[in-house]
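Note that one protein chain of the assembly has been removed; the remaining protein chains are unaltered in position.
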Amino acid sequence: MPALAISPTNFVLLSAVLFFIGLFGALTRKNAIAVLMCIELMLNAVNINLIAFSRFVTPQLFTGQIFAIFVITVAAAEVGVGLAIIINIYRHRLSVNLDDFDWLKW
Amino acid sequence: MYHAWLIPLLPALAFACISLFTKQWKWLSATLSIGAMVSGFIIASFVVAGVLQHPELINHPLVYTIRWLSMPGFIVNVGIQLDPLSAMMLFMVTLIASLIQIYSLGYMRGEKGFSVFFAYMSLFGASMLLLVASANLLELFVAWEGVGVCSYLLIGFYNHKISARQAAKKAFITTRIGDTGLLLGLLALQLIFGTLSISSLSQQIPQYQNIPLLITVAVLFFLGPIGKSGQFPLHVWLPDAMEGPTPVSALIHAATMVIAGVYLVGRVLFMFHSVPPVMELVAWVGGFTAIFAATIAVTQREIKRILAYSTVSQIGYMMMALGVGSLTAGFFHLWTHAFFKALMFLGAGSVLTGLHHKADVWEMGGLIKKMPITAITFVIGGLAIAGIPPFAGFWSKGDILDATLASGHVALFVIGAFTAFLTALYIWRMIFLAFFGKENPENHPKESPAVMTIPLIILAVFATVGGLIGTPWGDLWGRYIHFGTYVAPVANWPLMIGDTLLGALGIFTAWVFYCKDEEKVKAKALAKQFNGLYTLLYNKYYIDEIYMWFNHTMVDGVGRLLYLFDIYVVDGIVNGFGAFTLAAGAGLRVFQTGRLQNYALVFFLGVLAVAVLLAFTGPQATLLLGGVR
Amino acid sequence: MNNFPVLSVILFAPVAGALLLVFIPPDENKLIKAVAATATFVSLALTLYLYLLYDKSVGGLQFVERIPWIRDLGVTYFLGVDGISLPMLLLISLIGFTAIFASWNVNMRPREFFILFLTLVTGVMGTFVAQDLFIFLLFYEVVVIPIYIMVVIWGSSKRVTKEYAGMKLTIYLLIGSAFLLVAVIAVFMQALAITGTPDFSIYGLAQVAFPAAFQRWTFAFMLFGFGSLLSMWPFHSWSPDGYAGAPTAVSMVHAGVLKKIGGYGLIRIALYVLPVGAAYWAPVIAVLGVAGAAYAAFGALAQKDLKYIVGYSSVSHMGYVLLGIASLNVIGINGAVANMFAHGIMAALFFSTIGFVYEKTHTRWVPDMGGLFQQMPRVGVAFVLAGLASLGLPGLISFVPEFTIFLGSFGRYGGLSVVAIATIVVTALFVLRAVANTLYGPRREEYDHLTDIRGPEMVPLVVLGGVMVLGGLVPSLLFDMINSGVAPLMASVTHTLQIGGLF
Amino acid sequence: MAVDWSLMNLEIATAVLGLGLLLLGLIIPHSARRGLGWLTVLGLAGILALSVGAWSHQGMLYNGMYIVDNYSTFFKEVFLTAAILVTMGSMRYVDEQVGYQAEYYGILVFALLGMMVMASAGDFITLYLGLELMTIAFIILVALRKTDGKSVEAGLKYVLLAGLSSAVLLYGLSLIYGLTGTVNIIQIAFLLAGGSVSSVLILGLVMLVAGVGFKISAVPFHMWAPDVYEGAPTPITAFLGAGSKAASFAIVLRLFVAGFSGIWQDWALLVAILAAITIVVGNLVAIPQTNIKRMLAYSSVAQAGYILVGVVTASPAGLKAVLFYALLYVFATVGAFTVVGNFFAQTGSDEIRDYAGLSQRSPLSAAMMLIAMLSMAGIPPLAGFAGKLYLFATVVQGYLWLVIIGLVMSMVSVYYYLRVTLVMYRDEPLDPAPITVSFPVALTMIIAMIATLVIGFYPGPLANITDVAARSFFVLH
Partner (left out) sequence: MTSIFQVGAFWLISAAIIFTAILVVASKQLVHMVLWLAVCFISIASLYFLLDADYLALVQIMVYAGAVSIMVIFGVMLTQKPDIKECLLFNNQLKLATLVVIVLLALTGGMTYRADWFVSGGTVPADTIAYIGQLLLSKYVIPFEVAAVLLLVALIGAIVLAKEVKPGARSRD
């Protein structure tokens, strides 16, 4: 039933939605850790893209999958560093509210 | 005669030498200056002798030049042009300048800038001599301006006096206005004829056809003489010029500055002659100036001021003569006038030294007893200028009136005649007031030293016999100095008698008013009766005031206006740009709030912008608008 | 020519001096000045030597040095002088030398002062000897920064603060140079596109036939760049403030020479490389020039500060220069170049004199002065000399140039020239006023203690005054040289124009 | 296939150096850690020598996944130069202000490694990893002054915003991968050579522009730069400005000039506009700054705009101009920031007004600052002039407006540079105590100064080298 057939488009749209949900959170949540999580959502959206394309476009080459693996690795590293910094700044300002961090401006 | 080029050079060297080296040693400086001038005079007399032996020079002047400047389309060769005219001028200028400098030895004794004075005098003489001898109009212009600047320096010699500094400025600016016209004239000539050498111009101009253009050029050209020779309406500087030391006034009025204008007109008479309307202009300017200045002179009180206006008037006379086409008469008067005017100025100077610079003739009187030589020489000068035979003035003035009448300018003749009467009147008014009548008890005059009186005597001799070279019976002058073909003069008895009577009448009137009645009641009554006229004349028709007003209101006004425009509008725009830039910087800065998520938002706004830009501008935008490929 | 790189020596003698100064202890006051004077004197002597050695009959570039510099841009280290640049080189050598003595009494951080000053001198020299646009630009802006620093440190604040004046001057000239740079890059790339070989040398670019439209806008840009440097009306407003703010030496060099780079560039580069554009814009240049001449003369009339008077008068004189350039014929451009030289000498003398007056009386405000002739006759002489020169008195250096400018432009822009000539009366008016109110008039006791200039302070008066008189009495000294440079240049230009069929 | 690992000598050496530093940091006593700086310098110098030796030793690994051409080698040399200068200039600063020498130098070296990978990356995956390696290393370095709240805040802003931007970049990469079925740039270029664009390609392009625009801090993706630059330890700011930016340009060129050359006319105008906006905004906002680090940060934003000009034409000339500018910009930036760091280490201030009388307190510093700033402003005879000449020469035909904007704004920039000059040279010092310049710092300044002057006066050699590098780039693609 072609009408229902799942084409890459579906996945792309799904990932787009996920991406922008994450983006919305990243733009609006006050809490630094929350923003970090939202960024993870966005990266996952990218992964969905990659793997979907890997499945549909280059099934035998695994390019997308490997790309996704690296993305996941980097994401994990980023989360680690990010959290470390957030903890650090929490020590300084006793807050993780991003609106409080405006010593550097203009 | 072939060393005429030395004549301007020597004084110039003297000037350089004095101003650079020998300033400290007064007498050395003076000697240098006088020596240069006198030797110049000696050479000049040889030159005159040479010219007299070579009558062919009249039509084929002796010219020798060197290259001064050359570029494609503009070549200037400077040098000496010798013909009777220039020879005569060289002779006259050197003679009078030498006498005046000798006289200055006494007059300037003890002045602070003694040697500076002599330096300036030398430069003054040098410039005038160069002007006279120059073979090229540009060279002549250089000398012309040199004369101007020297007069500026000398008039402002007492630079601590406010009046002196104003007079100097006035003299320079006023003449400068005229010179602008002259400069334009020169430019035009150079453009039209491609040369400024007098001799070649004298060949080319008479053939030139474009009369209207030539008229403009000539009129512009004539502005120069108007300024330099203090013709109306640029005469205002001349009377003030007596702010300088008296010898300077003498030099300016008699031998150098003011006659430069006359000389120039005479030099290029071939140009004016080929455009009759301009000749008329010259004649009328001269005539008007003559009577105009004479009327003013009648009412003045200061001795030098009276003489100054008389100069203006006499120069007007010469101009009139040239205007009616008589080079001979004009220059003859120039020649005689030089002597008696120098004589009278120096006399006035001697009087002033005697009276410790009290200048008002009404406060003098009876000086003849205390300073006989001065007085007698002065009287001779008076007779000369009043045109009493056989003194020099009689002959030259007679020639002028003769020429005017002969050329059919009756109106001008009448003016001239009346001026002659006025001249006699005001000069003798001065003489009677100053030298005759009863003495003024406050004054303790005494005769000046020989070094001052001897020049007076020499000049007096010339003022007496100087005219005899131009009588209808022995017309040496006219044979050498004339324009076009030479016509031997014939004795015009009625005119001669008329002149004499006019002069005598003037003297008599003066005697009646200012000598016969000790108290001068008549004169005062007359002045009272015509009070308005009197004040008008006494204030020189208020022309100075008008000029002052124009200068300070209009010119300075414009200046101030433009300056404000500059700092507020032009500068305002510049600063406006600057301010705008700074404001833009400060404005954009506000977006940098320091809020991380604002930054993120801006980032994605940027994404949006880029997306729109790419999707809707690129070459394939149309195909993308539908979102289809 | 023997292959001794004399131009490079002239160029880098001041730099050597500056480097030497770096190693002199900053308090060795006299020594520092001596070194600076020596360095500039070397340049001056060599320049005079070249001036005498230059073969006018041959003309063209002489004493050429060329070393390939940047191959891919076709840049060569290409030095040489012709009849136009040599007088300019002489000018900067003279003024650089005399300015050292004019600032003989600088005792505040003298070492830095003279280091910067020597750099400045080198920069200006470089622009005149460089025959390669790239090298030209290198030197062109070297001068800006030293000037700024000198103004803000050693300058003086009057109507405007020296910071404002310096910044205005600097930014103004830099913006101008930005447009110049645009034009240069465009010309270079266009030439590259036409000929295929990169070449930055002025001569090489002049051989390229650029399309007319292209020439029009590039010339306009160059005109703006050079014009603002030449203080072309209405881009002049930096100039009076700048001079007023600057220390004496800078005023001398800036008014004396730096401005002239603008005129030099207009003739030697813009006109030479883009004749069609020049022909197109010439009327505009003429109008702006005359407007500037008259406008600035009147503006000077309203000034009370001596430096402002001279500042405006220099704007006015540059107006004449522009008029001469606009006449686009040999006579006019001869006059323009000569007038740049003349005005340089005169302005330098003016500013050095004003510097001395200011140094001694601590005022430049004309109403506060008067009768200075009695206390300082030599200063007075210098001032009067400069003044007379600036009102174009025959017998001084600036008359014949002005006359030739008028002569050159009269045929083309009759009316405009008449206005310009009439302006000299106004010039006379304000100059004589300044002279009268500063030097003449009753003696003022408060200045009785002042000492006249003497010793080293006399150098500017003697040297510059001498040149002034000499150049006035024997103009051919200057004009033969200039003509030997202008005539061939105009020959090539007119040739192109006739091919372009403009007139 | 046979893999010629010798092509990766530089990277391997760098990695070894980094690991060695970290290990040494563990074993040697604290007192000895100060020596690590010199060790780093020596090591990097050795690698630089190696890279010079490896010049035109070109080739590809895994058919174009890793490209070693003169282009990448030149960039690696640029990074190495920057790293060496930064390390030398930062020793004292690190010892006194930061601590953690081992970690500092080690991570700095790894950041360098990341840049090198970026320079040679031939496909998206390598490119992305290199980018992230550099970014994470920088995040850590930025936040390393833990005692300073500003530093940590800068770190936080950097990590979050960098995360966002790399997410966007990745999204774009994924789309293009989906469109072309490959991540290999050369193949993508081949596939896109037709020049037909689909909407998805455009979308991917947009995301890529945003992602790399963030890295090169092009307006409007620059917002992070001023804050991070100001907060970061000064030497790191220098390295961010010089190295990170250059590396990002390396990938910009790979992606756009090589990858998307087929659809050049689609993005040329966009890049031109971005360049113009970046130049204008960067310079304008720099004017009102009072903190010198922040001012230099904005000016470096503007500099990114200038470099971007070279990308517009996607021509060898433009590429060459970019390479040329990248190197000279390293000297200017590192020089200026070294002065700032040294000054801060002794006075604890970054305020411009405190620089009063620097010309008397430390003539060398003042001169360095002046020369660096004038070079950035492009005033002859400094290197910046030659660089701008090369950059704008490429666009003068077709993008005249860009040339005018760029040059006029560069002259405007002189305004704020001169304000600093004014303070340094005219004002009398508030505290006459001289600013001591330790040997390594002095060395850094002198090298930077001489390089700036020499490149300005005699750009010939560098021009030739960059020319060769640029050509090698086009040989491969």
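The chains carry the letters A, B, C and D, assigned in the order they are written, with residues numbered from 1 in each.
Heads up, the rule we're going with is that a contact is a pair of C-beta atoms (placed from the backbone, for glycine too) under 8 Å apart; a residue touches a chain by one contact, two chains touch by 3 or more.
All figures in this text were calculated on a predicted structure; none of them were measured in a lab.
Touch, as defined at the top, links the missing chain to these shown chains in the whole complex: A, B, D.
Interface note: of D:181, D:341, D:406 or D:456, the residue touching the hidden chain in the full complex is D:181. The hidden chain makes contact, of the residues B:314, B:377 or B:598, with B:598.
In the complete complex, the hidden chain is touched by one of D:199, D:261, D:347 or D:438, namely D:199. By the touch definition given at the top, chain B reaches the unshown chain through residues 595, 597-598, 601, 604-605, 607-608, 611, 615, 627-629. In the full complex, the hidden chain is touched by chain A at residues 1-2, 4-14, 16-25, 27-34, 36-38, 40-41, 44, 47-48, 51-60, 62, 65-66, 68-70, 72-81, 83-88, 90-91, 94-96, 98-99. For chain D, the list of residues touching the undisplayed chain reads 8, 15, 18, 22, 30, 33, 61-62, 65-66, 95, 98-101, 103, 106-107, 110, 113-114, 117, 125-126, 129-130, 132-133, 136-137, 139-140, 143-144, 146-147, 155, 175, 178-179, 181, 198-200, 202-203.
In the analysis below, only the chains that are shown with their structure count from here on.
One simple way to say how far apart two chains are is to compare their mean CA positions; for chain B and chain D this gives 76 Å. One simple way to say how far apart two chains are is to compare their mean CA positions; for chain A and chain C this gives 65 Å. With touch defined as above, residues shared between interfaces to two or more other chains in chain C number as follows: 171. Multi-chain contact residues of chain A (touching two or more other chains): 23, 26, 35, 101, 103-106. Contacts from chain B toward chain D in the complex involve residues 581-582, 584-586, 588-589, 591-592, 594, 596, 598-600, 602-603, 605-607, 609-611, 613-615, 617-620, 624, 627-629. Against chain B, in their complex, chain A makes its touches with residues 23, 26-28, 35, 98-99, 101-106.
Note for the complex: chain D touches chain A at residues 124-125, 128-129, 132, 136, 139-140, 143, 146, 149-150, 152-157, 159-160, 163-164, 166-167, 170-171, 173-175, 177-178, 181-183, 226-227, 230-231, 289, 294.
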